[in-house]
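Here you go, one structure.
Here the complex is missing a single protein chain, while all its other protein chains stay put.
For subunit A:
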Amino acid sequence: MANSNLPRRIIKETQRLLSEPAPGISASPSEDNMRYFNVMILGPTQSPYEGGVFKLELFLPEEYPMAAPKVRFLTKIYHPNIDKLGRICLDILKDKWSPALQIRTVLLSIQALLSAPNPDDPLSENIAKHWKSNEAEAVETAKEWTRLYAIGA
């Protein structure tokens, strides 16, 4: 099985993620594929996502850590940098990836993105427009979605 020759780096990262989890973030590998992680991120306080629990999936490709992990939201979320398929627009997941980054740093960055949406570099055009034209209303929608999809689900 592929898991048998898992690089030491992945094993170490996994161990550390489990033993010293970052606040508000949990990540645990799937039982049948050690490269596939089930992730949960708590909506940061003072953000429209506060109180929500967001599920994500994270996959470490064969080239990892030379290539970035693949991460996607599974929980629906109203955010200008996340599209309706849950794909995330984040530089370190694309051209700014460096092998010196880790699963932990990636997840922390995603958490930070929830606190600070960036409508100037949008993935979802409509949401970004909404955000820029009427931020208060957009934030309300985000809160609404959080209530609908991320709380008690």
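Assume a contact is a pair of C-beta atoms (placed from the backbone, for glycine too) under 8 Å apart; a residue touches a chain by one contact, two chains touch by 3 or more; residues count from 1.
By definition in this document, contacts and distances are computed from a predicted model.
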Going by UniProt, what is the name of the one chain that was not included in the view, given "Proteasome assembly chaperone 1", "RBR-type E3 ubiquitin transferase", "Protein kinase domain-containing protein" or "Gamma secretase complex protein"?
-> "RBR-type E3 ubiquitin transferase"
Option from A:30, A:45, A:98 or A:134 whose C-beta touches the chain left out = A:98
List the residues of subunit A that touch the chain left out of this view.
-> 7-9, 12-13, 63, 65-67, 92, 96, 98-101
